[in-house]
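Let's turn to subunit A:
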Amino acid sequence: MRSSLPLVLAAALAGQGAQGPSWTAAAPGYPWSFPRDHSSHPGYRNEWWYFTGIVESEPPGRRFAYQLTFFRVGLVPGTPPFASAWAAGSLLMAHAATTDLESGEHRFSEALYRAAPLLAGFGAPGDPLLADCPGPPGTGGRWEARLEGGRFRLSMQDRRQGMALALDLVADGVPVLEGPGGLSRKSAREGFASLYYSLPRLATRGTLTVDGKEWPVRGVSWMDKEFGSSQLAPDQAGWDWFALRLSDGRDLMLYLLRRRDGTPDLQAGTLVDRSGRPTYLGEGDFRVRATGRWRSPATGAEYPAGWQVEVPAAGISLRVRPWVADQENRGGRGPHYWEGAVEVQGPLGPSGEGFVELTGYGEGNRPPI
Partner candidate 1 sequence: MTAPVLAMERVSKVYRLPGGASYAALREVTAVVGPGRAVAITGRSGSGKSTLLHLASGIDRPTSGEVHLLGRDLGALGDRERTLLRRSSVGLVFQFFHLLPHLSVLDNVLVPSLIAGLDPRGEERRARALLERVGLGPRARQPVQELSGGEMQRVAICRALLREPRLLLADEPTGNLDEENGLKVMELLLALAREKGAALVYVTHSRELAALADESWSLHSGVLETAPGGRAAARERTSR
Partner candidate 2 sequence: MTRYLWRAAAGHLRGGFALLALSALGVALGVGAVLSIRLLNQGALGAFAGTVRAVSGEASLEVVGTSPSFPEELFPAILAEPGVTAAVPLTRTEAAVEGARPPLFLEVLGVDLFAPARLPFEGKELPVAAALSEPGWVAVGPELARERGWRVGDRIAVSSGSRRVTLVVGGLVDFRRLSPLASRRLAVMDIAQAQSLFGLAGRLHEVDLVLEKGASPAEVASRLSRRLGPSVRVLSPEQRVSEASGLLAAFRLNLTALSLVSLLVGGFLVYGSTQAALVRRREEMGLLRSVGATRAQVLALLLLEAALLGAAGTAVGIPLGWLAARLELRNVSGTVENLYLLEGIEKVSLGAGEVAVAAGLGLLGAVLGALLPALEVARRDPRSLLASLTLEERTSRSAAPLLGLAVALVPAALGAYAVLSPRHPWAGFVLALAATLALPLAAPCLVRSLSRLPGPRRFSAGYGARTLPLHLTSSAVAVGALAVAVAMLTGVTVMVESFRDTVVDWLDATIRADVYVTTPTWSRARGEATLSPEVLRRMAATSGAVRVDVVRQTFARVRGRRVSVLGVPAGAPGAEGRVRVLGGGAGAVFGRLASRGEALVSEPLARKAGLWPGDSVRIEGPRGEAAVPVAGVYYDYGSEAGTVMLDLATFARIFGAGGPSNAALFLAPGVAVEPAVGRLRAELADEAVVVRSNRGLRAEVLAIFEQTFAVTRLLRVMGLVIAVSGVLLTLLVAARERRAETALYRALGATRLQAFLVFAGKGLGISLLGTLLGFAGGAALAGILVRVVNRDFFGWTLELHWPLSALALQALAIVAAGLLASLYPAVRASDAPATELSRDAL
């Protein structure tokens, strides 16, 4: 049963062809408006809400990292006109992970449901609900992301993994548009792009359950929201993505797309200054060099581990190091990828912390978007 699901999913996602005729393409000149754009955009094929953060328990000061992501995967535009509560045009996929930065224990949980009233769904603008779904079968509870009174309220639980989140993220500040007009190009070729914004510093507090033990925590989260209809070009295999908060108040987002043969394709980024003003970084504006490798014993995939990041014009030279080597997210129902908290050291400048995401490593593991 399980074995054939990724097949269905991959077929669902990849089989549609890059240019579904009635999906809206991510294009320049998108009229951003918040909080409306925090809600879903069903005209675009894919959309995700990405929350990552590093938190610390209120005494004795144990540090954890967490991730909660909701994906909207469009299968057909609109909802098919059937007299059935199961009629659905899209799927909801949700990923959650916790990492105990002391013990190095990384846990991952996932859920995948059709977006149908009985199961999962995305709120329309005005609805405090952004996305929700049942947790994995047999675990009880629902996974949710809500926007209420200027706060993102996140919750999930997975009894089987002994993990749960219940966090409030204060959504202050103006969203950073990640690319001119919020358009984030993913390929030199036309049409491969997404609309992308971030909230890099969300004051976070709530509880986090790791290994069945609940911790009151506080810390900072980064929210990423992206939607589009075709992101990855056919010849691209995956990407490395960095979201780093520097101690001098600047935030740095970088992504590097790789071709299927492993060579670098396109790279871009955004440097946000303390006042929230973005500077868009292009091909020649920064360098990222892997300084180590880590092979996953579970999947055999080999990931870079540790980087030297240079943004010469901004005086940034950073050593980025995974807090824990194994922060690979391995589920049964989708590609595996590495998503984890990193430590940032800048002997010649600011230091900091953040998250790195590494996709498309290992055999047949290309993200189907």
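Here is the rule we go by: contacts are C-beta pairs under 8 Å (C-beta built on N, C-alpha and C of every residue); 3 or more make two chains touch, one makes a residue touch a chain; residues count from 1.
On the choice of candidates, all candidates are chains of the complex that A comes from, given by their letters.
Because the structure is predicted, anything quoted here is derived from the model rather than measured.
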In-complex contact of subunit A, chosen from 1 or 2: 2
Interfacial residue positions of subunit A with respect to candidate 2 in the complex: 1-5, 7-12, 14-16, 20, 75-76, 80, 82-89, 91, 112-114, 116, 118-119, 134-141, 159-160, 333
